Structures are given as structure tokens and as C-alpha cells.
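Every protein chain of the complex appears in place save one, which is left out.
A and B are the chain letters, set down in written order, and residue numbers restart from 1 in every chain.
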Amino acid sequence: MAKVLEGLYYSESHEYVRVEGEYGYIGITDYAQNALGNVVYVDMPEVDDEVEVGEEFGAVESVKAASDLISPVSGTVVDVNEVLGEEPELINKDPYENWIIKVELSDKGDLDNLMDAKAYVAFCEK
Amino acid sequence: MNNRLYGNLIFELSKEGRKGYSLPKNRYNGYEIPKELCRAEEAALPECDELTVVRHYTNLSNNNFGVDTGFYPLGSCTMKYNPKLNEEMAALPQFQNLHPLQPDHTVAGARALTALLERSLCALTGLAHFTFKPYAGAHGELTGLMVIDNYHRSRGDLQRKKVIVPDSAHGTNPASAAVCGLEIVEVKSLSDGTVDLGDLQRIVAEQGAEIAAMMMTNPNTLGLFETHIPEIAKLIHDCGGLMYYDGANLNPMLGACRPGDMGFDVMHINLHKTFSTPHGGGGPGAGPVGVREGLQEFFPVVSPYHGNFGVMMRAYAYILSLGREHVKEVGPLATLNANYIKESLKDVYELPIDTMCCHEFVFDGLKDKSTGVTTMDVAKRLLDYGYHAPTIYFPLLFHESLMIEPTENESKETLDGFIAVMRQIAEEAKTDPELVKSAPHTTPIGRVDDVLAAKHPIVTFRQMKNECSD
Partner (left out) sequence: MFKYFPPTQEDLQEMMAKVGVNSLDELYAQIPEDIRFRGDYQLPSEMSEMEVRDVFAKLGSQNRQLTCFAGYGVYDHYTPSVIPSLLSRSELLTSYTPYQAEISQGTLHYIFEYQSMMAELTGMDISNASMYDGTTAAAEAMMMCVAAGKKQNKVLVSATVNPKTREVLETYALHHGVELVTIAAADGVTSRQNLEALLAEGGVAGVMVQQPNAYGIVEDYAGFAEACHAQKALFVMDSVAADLAVLKTPGEWGADIAVGDGQSLGIPMQWGGPYVGYMCCTEKLIRKMPGRIVGMTRDNRDQRAFVLTLQAREQHIRRQKATSNICSNQSLMALWVTVYLSLMGKQGMKEAAELSYAGAHYLCDELLKTGRFQLVYDKPFFNEFYVRYDGDADTLYQRFIEGGILGGVRLDDGFLFAVTEKRTKEEIDNLVKMAAL
């Protein structure tokens, strides 16, 4: 059973957002990291890049697959999880602790289009 | 076998001051290359004597497996026998030593060969013209899509940027479309593996004016003949699109059906599959593209000269050897071989679609998966028995895909041997699953750590040396 955390927002392409004030930490869910297998590389944007809802902002690569990261929200990148450059496997270890980018949200209304934990669990079971 | 000394890397056998070449003496005076044009650091290329080089590559070859070594049931690859006569013809100096820019009257033989090969391919496919510029199958796909795009542009129809592709398609199809600036629209398959006509009608109804083409193989990637191909072709043609045939699965159609008659307008052929040219460890191949009459003016320039002419020569020798009498037997014999294996193993391997196949078919892993033995494990265990594994994990429709294509050159004894071993492995999966899961055991190396290779890529000798000194 894939781990799903309460209080986070989830997208249909298996990204999550953890909101802290005006900021959102974005990563991939436990379901996604399990499907990918051992992560060998994370293609991340740079600080000050803009991200847009529904647009790709990077990719996560494993040996057998490469998955685009689709942004669940719009905003500006204020921080990138640099340690994933050296240790991409941290995403497999704990995808919720090891977020990928921190974004200053431009429109909190985007969150209304995402799923909560319960809805995401139901979505995964389909 | 001196693999321990010679089977490593040529750089490790290099010693400064050795030479493996002989060149004529320099009889010109005063023509030194000016220093300011030169590279500062020498290229760290090896320095070996001739025998060392020969031993090294000879020993390397001993770690390889070819069609000449044993059975290669790779679905979708058509690993047929590479006739040695073809090699002899391709090596003829009267062809090898021609510069591609020689004037036409000095290469009449080469031009004639090209024309004769073109005529043969037209006869076999029912199409009217071929270009030989594409260097490989994927290159041919791209070329074919460019023909289609050029055709629509010429008619001023600039909104046709979508290509319909079955959800069972090979990865090169969407990739080629992307390179060509086109978008893929997937059409669903029915549970019997063929194109869902209803879903196709829906797509055409919704997006007909934007459809450039439909791209598919027939038989499809599951080895099944798309019986409704005439209806599919009509649907696409009626909405203004063209039909593209991916020639990867042409082999079983030799003697059965021609893509032109099925309704296809454009196709590519993999000469290294259907026409017996050697795979060479991953190339060179050739992917000539054929079109129906009227589309030849849209051939794009995807390469500068006459194509992989050496490969074309081999294909032509093959066609001449078989002649009209035997080309038509290729399809039926390949199809019989595939169905024979399928019927002989479907009690121990999961056959998701139990019907007559063409030249290949797909198992979805073992019937009995209770011990956790996967398709990967079965594939690796086959190596211990002297067989190359079938294609694994493609098509993506099934989780444990195992695609088997035996080609028409395999004897019944070879097939029976393979069947016996596959049954043996299924048995081992029940009684000694660890043996299968940790296979292979008898090959030069065991399973590799591909996570390490991807996470921390070391792709040159220089990088390797830097790693070691860290």
C-alpha cells in the first residue's frame, strides 16, 4: 500500500504540494517513486524559474523509466533540493521528506483543483 | 581462450612505442603542419602491435552471441540467417571503391542495382517508388512522416499535425512523430489485441481535420493480423489522412499480403530484418521508404548520398537468391514456426490472446507466478541453456511480456529444443525458483548493476582512470 500523507495536496500525475504559508514544497508521491524504481537522476529547474500549473518543470529518471514532473501549481522557484543531485535515491527512501522544489505560490486558488489525501487514495485504487 | 589477458580493454594492452600499422614513407620535403593549427595535447589512443589487436577483438567476439551461434527468438527483430554470399557481394571492390560523387556514367552498375532493388521492393509491397536515403528503420519512419507532412503542406492543409498510433505501438513511432513536429493520438486496442474500430471512429469524428496519418504495423506488435485494415484505411482516407505502414513486421506478409493492397500509402522497410542483412551488434541497417504513385515528389533529403549502399547490396543478393519461387514461402514458414511454439508452450506460459498469430506472439509471463519468477528471470535463465532471450517487457500492454519470433530459417529440431528448455525453466520456477531468479550462471558475466551505471555514468577510459585514482 503506497503511503499517503494527510494535509498534503495531490495531483493526478502523482505530484504533491506541502503548503507552508505563501510557499509550496513539491515532490512526487510514494506511489510514483515505487512505480519508477530506483531513481538515478532528477532533472530540476533553477531558482527564479517560473512554473505553471499543468506544465512540465523537470523529470525524474530511473533505469527503466523517465517521468516528467508536471507542476500542480503556478509560481516562482525559490529553492531547489540540491542534495538530490548527489543522492537521487533519497526520493525512493522518503519522497515526502525529500521534496524537489520550493515554490512561491502565485495563486492559492490552484490548490482547489488538487485532491486531498482521501481523494488521492481513491484515485490510486482505480 | 585467453580472455583474461586479451578480453579487457585495448587501452590496457597498450604500450608506448608499439605500432600496429605500416604506411608509405613521406617523400615530400618541407611540408610540416604548422604548430598553430595543431592540438596541444595528443589523443591518448592505444599503441599496440597487430597480433595483440587481433587477439583482443577475437577474444571479445567470444563473449558475444550471434545468429550464427544459436537461436535468437527476439520478437519484432526478425533475427534471420545472414547469408554469407551477401557478404561476398558487398565486399566487391567494383562497388566498395566508388566515391558517392562520381559522375553517373562511371557508376552505371551501382545505379542499376539500386533501380533493380527498387523494382523488387515495389513488387513485394505493392507501392510505386522507393527512396533509399534513410539509414535505419527509425530513420525511415521519420522520413515517411516527413513525406506525409510535405504532402499536406503542399495542399495548404497546415492543421494536420496529429498521427494516430495504436496503444501497442513501438517506442520509435511516437519518438519519430515528435522529431517530425507531429503529435501522437493513441487509439485503444480491444481485448483481442487489435485496433478498436469504435475508438478510431470516435477519434476521427472529433479530430478528423487535424489527422495527418495513422501509423501502424500489420500484423501488429502482438503478431496479430488487423483483419479490419480495409475499414481502417477507408476511415483515415475519408477524413483526409494518409496511412503509414511500419515495416518492422513485414516478414510474415511475404507470400500473404502486400501493404499497398491493404491500403497503405507510405511505408518503410527494415532491410536488416526482412531482407537478411546482418544486425552487426546494433547497425548498420537501412530503412528504405516506399510510397504509392503521386507521393514521390515529397521525398525529403534525410541523408546526402545514396543510402547505406553496402546494406542494399546485401538485400539485393538475398532477393536474387530466393527468387519469386521462395520469397512467397518466407511468410508461411515463419508463421508456422511461431504458431508451433505457441501451441507447444501455452499450457505453461500465460497466453493472453489465444488465436492464430503471424510471425510472432506474446506470452504474459509464466502461467504459475506463485513463486515470483518474472519474465526477466526466465529470459536470464534461457541464456544458461545457450539461447538468446526473446524480447521482454514489450509490448507494454502486458506486465510480463515475452515476445517470441522464430523466423523461417529455424528447423523443427531447434524449435523443439527451445520448447523443451522453456518447459524446463517453467518446471524450475516451481521446484527451484532461486536458481531461476539468480540466473544466468554460466555466462561470462552475471546480472549487472544498471542502477549504478545510470546514476554514476562512466563512459570513457579516461573517466574510468580518474575514478580509480580518486
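Going forward, a residue touches a chain if its C-beta (ideal position, glycine included) is under 8 Å from a C-beta of that chain, and two chains touch if they have at least 3 such contacts.
On a predicted model such as this, the values are computed, not experimentally measured, just so you know.
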Completion exercise
Full-complex touch with the removed chain, picking from B:Leu383, B:Leu397 or B:Leu435, is B:Leu383
Fill in the blank from the handout: Cross-chain touch to the chain not pictured, restricted to B:Asn82, B:Thr131, B:Ser189 or B:Thr221, is B:Asn82
Fill in the blank from the handout: Contacting the left-out chain: of B:Gln201, B:Gln424 or B:Thr460, that is B:Thr460
Exercise for the section: State which residues belonging to subunit A touch the missing partner chain. Expected result: 40-41, 43, 61-66, 68
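One rule holds for everything that comes next: only the chains that are shown with their structure count from here on.
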Fill in the blank from the handout: In their shared complex, subunit B is touched by residues of subunit A numbered 38, 40-41, 61-63, 88-89
Fill in the blank from the handout: Contacts from subunit B onto subunit A in the complex sit at residues 450-451, 454-455
